[in-house]
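Since the structure comes first, as structure tokens, the remarks are kept for the end.
A protein chain is absent from this complex, but the other protein chains hold their places.
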Amino acid sequence: MPTNPFHTPPPPQDFAATDPPVQQRSRRVRLNRMRRHLWNHVVTGLAVLSTVIVIAPLVAILAYLIYKGASSLNLAFFTHIPAPVGELGGGMANAIVGSGMILAVASVLGIPVGIGAGVYLAEFGRGGWLAAAIRFTADVLNGVPSIVMGIAIYSLIVMRQKHFSALAGGVALAIMMVPTITRTTEEMLATVPHAIREAAYGLGVPRWRTVLSVTLKTASPGIITGCMLAFARVAGETAPLLFTAFGNQFWSLRLNQPIAALPLQIYVYAISPYDEWHRLAWGGSLVLIVLIMVSVTLVRIYANRGVLKGAS
Amino acid sequence: MGVGIDVENLNAWYGSTHTLQDISLNIPANHATALIGPSGCGKSTFVRCLNRMHETNPIARATGIVKMGDVDIYQDANPVEIRRRVGMVFQRPNPFPTMSIYDNVASGLKLNGFRNRAILDETVERSLRAAALWDEVKDDLKKKSGASLSGGQQQRMCIARALAVDPEVLLMDEPASALDPVSTSKIEDLIFELKRQYTIVIVTHNMQQAARVAENTGFFLNGKMVEFDSTHKIFTNPKDKRTEDYITGRFG
Partner (left out) sequence: MSSPIISVAQNPRQTDPSGAPQGSPVQQDVGPEAPKSAVRQFLMSRSSGKAADTTFSAIMLMCALSIFAIVLFILFILIARSKLSLSQFGFKFFTRSAWDPVSGDFGAFSFIYGTLATSLLALLVAVPLALGVAVFLTELCPQKLRAPISFVTELLAAIPSIVYGLWALFVLVPIMRDQLGPVLTKYFGWTHLFNGYNFGLNLLSASIILAVMILPIISSIARDIMLAVPISQREGVLALGATRWEMIRMGVLRNARIGIVGAIILGLGRALGETMAVTMVIGNHPEIPKSLFSPGYTLASVIANEFSEATGDVYLSALIEIGLALFLVTIVVNVIARALVWAVTRGAPARAH
């Protein structure tokens, strides 16, 4: 491909052209061929083996999680707040609700900004240097470690307010959602045929209305999918919440107070010395993973049905 | 009712390519005017200049005077206002895929904020009847997606969509080129009906089609308008040698 400098055509290889004349080479050739075919099988085997090794942890983790988690889940887990140290029972009701609140804040802030930026990239800035720079920045922001996001939001909000808050946690997660949503929105809008935009312009529909009611609407299945993936990704984030939402052993429904969150609670319980708390950590992990897996699977089914591609 | 269009010294560019050069012509109201010419000669570009669609392409530019009735569309008006007065039908049917048939036809009104249900219902029915599609779709107007119709039906729906805004001019850019003969003939019949009420500009590469539906015909070649005259004259007694060559098929 002339467009790609890295796809240089392979130079002539030794295995065909440079062998010696027929008479002398038959034995060597046969050995050589055997070696090559053996090597071929070895590498194929290794590729299969590595695939198995990679899939194994998933199976191991899921199996262990279900084994440990399912036995710790009961009604109290979903309805009670943590019991004091040393007492049996208790649950993670406050952490589940807290996670829900933090994620709601994150979605309310992150989804509109992410979609807006994606709309800019696809509809307004296309082809320009500014769009290219923003696209690149979004990709880079995607790679910023979540713990860094945590201390940045700590420095901005928590230090000012002088206390931890659900809001600060939501802002940190919102920032982490933005780049994913932006890039998916852009990609999905790019799949909307130009002819559909022209149809709207031709009817005298203003551009803003065309974007909102025609282009975004046509791409909406894909964009919703992207938002769900971004949501699933931050739902399990712990590091950015450590110094923002902070966690809370009690009920709190206030946005400007420290709040419990499922991943935080799992962390606190996991590194505690109590067996009862370890049990709750497993239960919490199972709940978390089921939530995430269900949304990823839904997205996958949705995508496979071709809804993602939009009608064309 | 339609209005006439006066074009004077229209020039258009894509980037630095001078695509249309000094086009001048008068398009009479309530008649069909055909534009013919080989592929790539600038017919689409020309009709897109008539409703300022040309400038939606970021690299495109146009100069000159286009008067629609008394309004100089490049001086006195905003592109959105112009496009509301001018209906456009594209080469390939382009229904809104997420909308029902009803919503597709009503889209020009709904997307512009029109809310009166009674008038919407009436307009949709009138437009679909005018586009000769009503009988085929009246039972699942709101049930079926516009994209689920056949190609010919989709194109007639797109015509109905353009008619629903009650335009003064209807621009049709090869409206039948992607369609089968039966649909093509339906659309030609339609143009025949419509030109009583609208000023129609139809681009076609099919000369028989031009001859059948249009009173006037313009011949474009390489971005210039070689000849513009009554269809009868263009096809029986063209003035220019190049026109004759083209319509007799002696052309590359």
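Chains: A and B, in written order; residue numbering restarts at 1 for each.
Note that in this section a residue touches a chain if its C-beta (ideal position, glycine included) is under 8 Å from a C-beta of that chain, and two chains touch if they have at least 3 such contacts.
Here the structure is a predicted model, which is why all the values come from computation and not from measurement.
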**OP:** Write down which of A:Pro82, A:Gly98 or A:Pro179 is the residue touching the left-out chain.
**Re:** A:Pro179
Subject >> Candidates A:Leu73, A:Ala138 or A:Ala219 - the one touching the absent chain >> reply: A:Ala138
Subject >> For chain A, the residues touching the chain missing from this view >> reply: 1, 3-10, 12-13, 15-17, 36-37, 39-40, 43-44, 46-51, 53-55, 57-58, 60-61, 64-65, 68, 112-117, 119-121, 123-125, 130-131, 133-134, 136-152, 154-156, 159, 175, 178-179, 182, 204, 206-209, 211, 232-233, 235-239, 242-243, 246, 263, 266-267, 270-271, 278, 281-282, 285, 288-289, 292-293, 296, 300, 304
Original post:
Residue-wise, where is chain B in contact with the chain that is not depicted?
Top reply: 1, 3-4, 6, 25-31, 33, 69, 78-81, 84-85, 109, 112-114, 116, 119, 123, 164-166, 188-189, 192, 207-208, 211-212, 215-216, 228-233, 235-237, 244, 247-248
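Just so it is clear, only the chains that are shown with their structure count from here on.
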Original post:
How many Å are there between the centre of chain A and the centre of chain B, using C-alpha atoms for each centre?
Top reply: 47
**OP:** Using the touch definition up top, name the residues of chain B that touch chain A in the complex.
**Re:** 51, 53, 56, 58, 80-85, 87-88, 90, 92, 94-98, 107-108, 111-112, 145, 147, 158, 161-162, 165
Original post:
Within the complex, which stretch of chain A touches chain B?
Top reply: 127, 193, 195-196, 198-206, 209-210, 213-214, 217-218, 220, 310-312
